[in-house]
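Note that one protein chain is taken out, while the other chains of the complex remain in position.
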Amino acid sequence: MQRKSSSLVLGAYALLIVVMLAVPFIGIYPVLVMKVICFAIFACAFNLLFGYTGLLSFGHAAFFGSAAYATGWIVRALNVSPEVGVLFGVVIAAALGLVVGAIAIRRQGIYFAMITLALAQMVYFACLQMPFTHGEDGLQGVPRGRLFGALSLDSDLAMYYFVLGVAIVVFVFIRRIVHSPYGQVLKAIRENEPRAISLGYAVDRYKLLAFVLSSALAGLAGSMKTLVLGFATLSDVHWSMSGEVILMTLLGGLGTFFGPVLGAGIVISLQDGLADRAGSWVTVIIGVIFVVCVLLFRKGIVGEYVAFRARRNAKSRAGVVAQ
Amino acid sequence: MKFKQLAGAAAVASLFAMGSAQAQISGDTIKIGFITDMSGLYSDIDGPNGAEAIRMAIADMGGMINGKKVELLVADHQNKADVAASKLREWIDTQGLDMIIGGTNSGTNLAMAKVALEKKKPLISIGAGTNRMTNEECTPYTIHYAYDTVALAQVTGSQIVKNGGKSWYFLSADYAFGASLEKDTTDVVKANGGTVIGTAKHPLAASDFSAFLLQAQASKAQILGLANAGGDTINSIKAAKEFGISKTMKIAGLLVFINDVHSLGLPTAQGLLVTDSWYWDKDDQTRAWSKRFFEKAKKEPSSLQAADYSATMFYLNAVKATGTDDADKVMAQMRKSKINDFYAKDGYIREDGRMIHEMYLLEVKAQADSKYPWDYYKLVAKVPGEQAFLSPAKSVCPLLKKTS
Partner (left out) sequence: MTEVLGIPIQALFGQLLLGLVNGSFYALLSLGLAVIFGLLGIVNFAHGALYMMGAYAAWIMLEKFGINYWFALVLAPLVIGLLGIVIERLLLKRLYKLDPVYGLLLTFGLALIAEGIFRDQYGVSGQSYAVPDALQGATDIGFMVLPNYRAWVVLASVVVCFATWFLIEKTRLGSTLRAATENAPLVQAFGVNVPVMVMCTYGAGAALAGLAGVLAAPVIQVTPLMGSNLIIVVFAVVVIGGMGSILGSIVTGLVLGLIEGLTRAGFFASVLSIPFDALFGPGNQGSSLVSILVGPVASNVVVFIIMIIVLILRPAGLFGKGA
């Protein structure tokens, strides 16, 4: 597939990166954009599990939130530099992912989803009770610190570029996973698990690894969010957060690469823009989007667009539509 | 694949471009923010009518100070600290907010205090209860205006122990406020020779208190101390009645506002001892203001709503006097000034941010003694501010100069 399209693709990426680099200077509130980027990472992590492997985890907030709390706590209590804090958060989320995944993978399909939901609820109650999270009040006043002990991240500008840099690394990483042989096996598991088993793959091990990777990346998103906004609260581990990340991915496009990013952008902008004016109607709107997406729009925005182009394109497209 | 990349990239780029509020630094408006619980369990005691009170104050000042327009921004934090902190940060960064009035919920106020400190803007906290605002978490930018958990504990708690309530069991809301109130009341109870047998923590805005109340009943304490507020207090008292707990234990509502008494009704609430910073029927001045409030809200004001008005006037007068909305200058001016209005007499701001003024111990009347609507209280005692609030010797706030 190395036609002149590859230069077009690179051009598109370059344009996007230029736009992103310029964001603080064109009058958009950087904190909001950073929040969107964090949730975009979260959604991409979730997409890795649901879109590419076909496992619906209804409790992904547990990983997002536990890393958020872990990073918040260690940065505040031990005064470590931000990259150590983030690493700690990721490790905690991955460890939790290992435990939850090991338990949940024992069942398939819809039971898997319900088990992840129930386990995430346990994590919620644990976070509610543990003293260092400060329960309802949340973990407040998390300092951004000095990156590698040198570069202060207190200014929104510096923090923004740090977040952007991390996001680019994450996206490249996810791309590598998806395009690797491992990624192909995951897709095979999503399409037809019994077949994959009959081909000799240790399917449970693949699923567990995907789960741990997904939870680690979700944790990364949570850790970054804590540094950006300066707090970690119970909202981060609540089931409504799990629902939101599912919506972002579904709306944007399951199994596509940019879909979750777009979905995150839309949902966060919606919540931010409507929160003052609409209050509870934001919940209703999110519910309506869910219903509409499931009924009419299952491929999500990017997915539907791709399918539309594919239908228009007379040439046969070898290979899988979802990359 | 290339279409998808293009499509995705273009969509994402345009999304960011469509973006959020443009950054506006408004040098020529005075913007006051008000973040409180607008729709939840605390919406009655402050909420939308608190915003009304602030608007009344702005209107009474003519809507302008020294030629600059005064504007009010209002938001609902839904009792979530992250929503409050994010909204405040956004307002300061993009709307040029000059001052924030903190509504109900101690957790949200603590979070906002941190943002206010970081951004160096004044926070006048009215609805929060926790004494930590001016103690462990005191900052040069926080003013705690109306009441706090120490005052509640000192005034109500000590009175109840003196009346013979020696053994206590606490039912506390499981967050900053409930914890503070429980701790401060425990200190007072023990200082007066009482004991605390146990405590049960309930989630904020709990739907069912029966399980906790059974635990309380099993403890056989004399006093059931309710370290919660608003809807939680109302529901705890109702449930206690349902389970017949009021027959074996006396209920101490440690934070009760007039709206709660109104919801409960006098037959249920009578006899409750309540500490408050103000009540509408105190004297002619308070009655006059409350009448104006009643015309807008159709309810008599709670002490928080009165404090919202008073604090706004106080801030705007300070801005007028200094001729600027620069945070440090206005804070210095407020620290020098006294509060003398229908809300407080000879009130002043201590170094730790605590507004010292008189507190009142009130008792809920019996139905037969209530002569007109909202005639709920009889005054039991007036407690001078220096006695009610935390004495400097016991505080850990570094801003306080300790007088030995």
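Order of writing sets the chain letters: A and B. Residues in each chain are counted from 1.
What we mean here is this: a contact is a pair of C-beta atoms (placed from the backbone, for glycine too) under 8 Å apart; a residue touches a chain by one contact, two chains touch by 3 or more.
What you are looking at is a predicted structure, and each value in this text was computed from that prediction instead of being measured.
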From A:Ile17, A:Met114 or A:Leu270, residue that would touch the chain that is not displayed: A:Met114
Residue touching the undisplayed chain, where the options are A:Ala94, A:Met224 or A:Ile289: A:Ile289
Candidates B:Asn66, B:Asn163 or B:Ser210 - the one touching the absent chain: B:Ser210
On subunit A, residues whose C-beta touches the chain left out of the figure: 56, 58, 103, 106-111, 113-115, 117-119, 121-122, 125-126, 129, 239, 243, 246, 250, 279-291, 293-295, 298
Hidden partner interface residues of subunit B, rising order: 39-41, 43-44, 78, 200, 205, 207-208, 210-211, 214-215, 217-218, 230-231, 235, 238, 242-244
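Simple rule for what comes next: only the chains that are shown with their structure count from here on.
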Geometric centre distance via CA averages, subunit B-subunit A, whole Å: 37
Complex contacts: residues of subunit B adjacent to subunit A: 1-13, 15-23, 38-39, 75-76, 79-83, 85-86, 89-90, 93-94, 106-107, 110-111, 114-115, 118, 174-176, 203-204
Subunit B-facing residues of subunit A, complex: 1, 5-6, 8-9, 12-13, 15-16, 19-20, 23, 26-29, 31-33, 36, 128, 134-138, 140-141, 156, 229-231, 233, 235-236, 256-259, 261-262, 265-266, 269, 272-273, 275-276, 279-280, 301-302, 305-306, 309, 323
